[in-house]
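And now, chain A:
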Amino acid sequence: MSGLADIATIVLVSAGALLFLAGALGLLRFPDTLSRLHAISKADNLGLGLIVLGLLPQMASLAGGLKLLCIWLLAQLSAATASQLLARAVHRDRADR
Partner candidate 1 sequence: MTVALQPSVLFGLCGAALVGIGLFAVVSSPGLLRRIVGCNILGAGIFLVFGAVARRGAGAGFEADPVPQALVITGIVVAFSASALAVALLKRLAEPRSDA
Partner candidate 2 sequence: MMLLFDIALVAGLLTLAVHVVREPDERSAIIAFLAFGLLLGLAWIRLAAPDVALTEIAIGGGGTGILLLRAEAAVRGRGKHEESVTRPGKLAIAVGCAAISAGLGLAVLSFASPAPTLAPAAAEGLSATGLGNPVTAVLLAYRALDTLLEKVVVLLALIGVWSLAPDAAWGGVPAVRSGEIPQPLAYLARILPPFGVVIGVYMFWVGADAPGGTFQAGTVLAAMWLLVMLAGLRSPPETAGLPLRLALAGGPILFLAIAFLGFAFADGFLAYPKALAKPLILAIEAALTLSVAAALAMLVAGPARRAPTR
């Protein structure tokens, strides 16, 4: 059982790390702010979600797992807000021009 959990952890966390890598690449390579934002928010949401999901079987206690989920939810909330604010700033800059 623990072997299965370990394999799930390895697969999920690796997938999450890969998504973060893709997001970082997009952040570096994409030409404009909006598509960079698109790349990094995708990686943030899904990548962090996969990593949290992968770490859940490793948690010793229920409280620890709940804390992990809370971290994911809070990161989602702040990332969504930050993306919205950045996109607004881009929009305003374009309107000004």
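How these were chosen: all candidates are chains of the complex that A comes from, given by their letters.
We take it that a residue touches a chain if its C-beta (ideal position, glycine included) is under 8 Å from a C-beta of that chain, and two chains touch if they have at least 3 such contacts; residues count from 1.
Note that the structure is a prediction, hence the values are computed from the model and not measured.
S.K.: Counting any copy, say which of 1 or 2 touches chain A in this complex.
M.R.: Every other option belongs but stays apart; chain A touches 2.
S.K.: Quick one: which bits of chain A touch candidate 2 in the complex? Just the residue numbers, please.
M.R.: Chain A reaches candidate 2 through residues 70, 74, 77-78, 80-81, 84-85, 88.
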